[in-house]
Structure formats: C-alpha cells, structure tokens
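For this view, one protein chain was removed and the others were kept in their places.
And then chain A:
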Amino acid sequence: MPPGDRATAGVPAGSGADDGAAEPLAVELRGITKRFPGVVANKDIELRVRRGEVHAIVGENGAGKSTLMKTLYGMHRPDEGQVLLHGREVHFRSPADAIDAGIGMVHQHFMLADNFTVLENVVLGSEPTKGGRLDRAEARRRILDISDRYALDLDPDELVEDLGVGDRQRVEIAKVLYRGATTLILDEPTAVLVPQEVDELFGNLAELKREGLTVLFISHKLDEVRRVADSITVIRRGTTVGTADPRTTTSRELAEMMVGAELPTPETRTSTVRDAPVLQLSGVTVADAGGRALVDDVTLTVREGEVVGIAGVEGNGQAELVEAIMGLRPLVAGTVSLGGEDVTAWSTRRRREAGVGYIPEDRHRQGMLLDAPLWENRILGHQTRPPAVKGWFLDRRGARADTGRIMREYDVRAPGPDTLAVALSGGNQQKLIVGREMSASPRLLIAAHPTRGVDVGAQAVIWELLKDARAEGLGIVLVSADLDELIGLSDTLHVMLRGALVATVDPSRVTPEELGGYMTGARTTAGAA
C-alpha cells in the first residue's frame, strides 16, 4: 500500500546519493553481480535510491540496465551482492515476491488485453471478489481512487483498444499501483511517446513523487532524463560508473560517462539531392479488410541522393505504406514506380531484384531468421543474386565468405558466420541487416526505424552508412519514431497522420515540438514549407 500522505517530495536532491540520510533508502543495491555462462552481465553494481525521488538509470543498450532491473524485479537472482528495500535485505525468488515487497514494473511493451476495459485490465490477476465473482464496484472504487490520487485521468469502462499510447501507459501504471507498488520501475517509458505525451507522463511522475512513491526511470534519452530525474546513475559495460546530479550535469557529460566518447549526431546538411526520381508514389491507397483506408492517397517522390523522412505517431499508416512500397500489401488505388518504371504489379522479389533494399521495422519478424545461422540470414532477401547463390543452388561458401566480410566491415560482433542469429544483440542483428541490404548496392532503400533498439555506437555507424549511401546517389525512405534522427537525416520530411501525408516540413527549420504538433494533429499545414 502507498505510504499514506507522508509526502517526501521536499527532500532536496543533493549531489551525492548517500550522505547519512536518516530515512532508510527505498532501494539499495550493493555489489550486485550477475553472471550468465561465459559473460558477466552485471558487475559490482551500486545503486542507492532515496524514497520519493525519480531516479534515472542511463546506459547504452546492452550496458546491463535490463539485467539489473530483472534482478530487482525478481526475474532472476544475483550471483553476488545484496538487495535492500527500506533498509532490509530481501531475496526475491520470483516477480510475485517483488510485487509483494512493493515493487512494480511498467514494461516497455504494454501487456494489456485490447478487448478488455481499463477496469478489467487493471484488476486482471488480482481481482477483488465477492462471493466468487468479480466485485466490480470495489474494483471501480479503488481504480478511481488511484486515478484521482495520481491524476491518471482513467475511465474504468473504456476499452483499451480505443486508447492512445499515452493512455495505455497510464493504465499500465495504474495496474502497478493497484497492486500496492511503492517503487515503480519504468523501462524506457518514453520510447513510444510523442513529445506532448512525454510531458504528460512527466506530470504523472511528479504526482507519484508527491505521494512519496519512488520511481526508477530507465532510459538512454539524456535530455528527458535531465528533465525528470532527481538523480542519475550511469551504467556502462555492466557496472555502475557513477552518479550525477541532473541540475549540474550537461547531456554531453552524461553521454561521455555513458559511452566514454562523444555522442554522434545524425546531422547532414550538404544536400546531395539529384534530379532523377528513384521512387514515385502517386495516389497510393491501402485499405484494411473492412475497407477503411490505412494509407490514404499518398503521393511522394524520392530522388537520387535524397532522404525522404516520414514522421508520425506509430500506427498512422507508416508500416502499411512501407509494405505497400515493398509489394507486401496490395494497393486499392495508385501506382508505385521505380526509376520511372511502373512496378505496381511487381512481386516483392522482383522489386528487390530491381534494387530496392529493405530494413524492416521489426527485424525479428521481417528481417531475420532467428533460428538460422548468420550466413543464411545473409541470403535472406537476396536468394536470387550472387554471392549467395549460383544458379539454382545456394553458394554456401560464397555466402559464408560474404557474411564474414559484412561482419568485418559493419562491425557485427559474433563468433562467426555459423552463429545463430538469435545469439546476437539487437544492435549486431541490425548492423548485419544494414550490411546485407547495402551489399546488394540498391538504388532505393526503405529504412523503417533503422536505429531502433540499437546502441549509440551502432546508431552512429548506421547513420554514417546512410549518409555515405545517400552521397552516392541512393534514394532513402526513412520512417522513424526518433524525431532527432528524422530531422537530422532527412532532406524532405513528411508527416503522416491517419494514413495521409498531412504536412511537409523543412527539416532544417522544424523543431521536434513543432513536428510533434503535426504528428498529433494539433497543428495543421498552415505555415509549413
């Protein structure tokens, strides 16, 4: 249960994290080490989180943040070290133990049943019952109580499928609070939000803090971390490298702590746009089974050496547009032409052979065969072209050799071409995909979220590759949720809302906030370039 009204928001967030607080720390980790066979995922982690603060944990992907949070949430046990809650040592055998101890986790991927109401989702798994039946009145009372207290603004009777991303996140938070959490772990909570929603989330976090709850905020977005956190712990290569005070530390300093190097920027300012169009879409319309337009009359042109960015809140038709370009979805209307040739009726394979590279949005679903070795993944999507095949046969040696080359040139860290793809970290998988698509020297690249889930190092590599390819005349369609990436890389930037292109903006002038406005429909085309 929440610790009543003894709000501790007034506790000043000093620079150090420890100096003799009278009150025991909400969470303290001492010397946590977690080994997996052959690798140390966490080593000598020291974490001190005061009650009633928002404590950010920052680090690159693969730095060990998730492993650490899984330890704290009882998903596995540490090999060494102690976990202390409110000054008492605890040993969690399962997440259930952690929940009993007042720890709640808001996962990055929402775990909600779409066709249930908010109320049903919140109580699912710990339903209040009366005579063996769900006590809706009691559930509603408690949910409304939580909603009011933390300003979550929930309607218990609304269906989750009707909710936006930000609302769903609040349902997740309510779920955790409903189970009596006093310490909330938020795993990359802003990854799916647009700037306005991020602001709302931060407002909610302030409410939680005011009520004396503790928040562990995992992120690698340094600006956000500095805005919301009272203190910051930086993790690099599995160990804590230090703590920082967000008020006195700059993003650059944080980044240097995080990666030990300067942050890369996606900026490309010299235009390499040529005249010849590579891809022309005119009136492209895609409908769902019910006839509702998912992509609505989209017309755009990508020229050689041009990066055309598509901004938009996820689920506004970007994925369908990409699939339409790749020939994975039939068009209801409109044409797709590649280098002046109408390819609307072409199969996906034919389009790929004609020089379309594809970095899919979901690399596990569309980009890789996880249970196959890397050299077979090298062949995927290039089944008809050397060096992977000779005539009707696979060129196993050629594919292996070329996989080795990609691994060297694109810094894919893996034991060898025979390693299964599932064994690679997300960043390494993505680098392999990028390398594979680039190796076929495409003239058009469809890049959907090319740096999603990729660490800073790999992100820089991928941005660099895209820039180089663009300079050589490659046309790129870039769909991304990372507004900085879109603004930094694009030559032309379209905003997609409910399937239609609603605005075209000049990436050299637009700010992320303006872009967010277009994405949510709060702004209209008036004044756009």
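Rule of thumb we're sticking to: contacts are C-beta pairs under 8 Å (C-beta built on N, C-alpha and C of every residue); 3 or more make two chains touch, one makes a residue touch a chain; residues count from 1.
Rule of thumb we're sticking to: contacts and distances are computed from a predicted model.
Q: Name the omitted chain as UniProt records it, choosing among "ABC transporter permease", "Cytochrome c-type biogenesis protein", "Threonine dehydrogenase-like Zn-dependent dehydrogenase" or "3-oxoacyl-[acyl-carrier-protein] synthase-1".
A: "ABC transporter permease"
Q: Just to verify: which one of A:332, A:401 or A:420 makes contact with the chain not shown?
A: Counting the whole complex, the residue in contact with the absent chain is A:420.
Q: Given the contact definition stated above, which residue among A:362, A:409, A:472 or A:513 touches the chain not shown here?
A: A:362
Q: With respect to the chain omitted from the figure, which of A:125, A:283 or A:330 is a touching residue?
A: Final answer for the missing-chain contact: A:125.
Q: Among A:206, A:389 or A:500, single out the residue that touches the unshown chain.
A: Selected residue, touching the omitted chain: A:389.
Q: Residues on chain A that touch the omitted chain in the whole complex?
A: 36-43, 61-67, 70, 76, 94-96, 99, 104-114, 124-126, 161, 165, 168-169, 172, 175-176, 179, 187-188, 191-192, 237-239, 314-315, 319, 326, 328, 347-353, 358, 360, 362-372, 376, 379-384, 389, 392-394, 396, 413-415, 418-420, 422-426, 428-429, 452-453, 481
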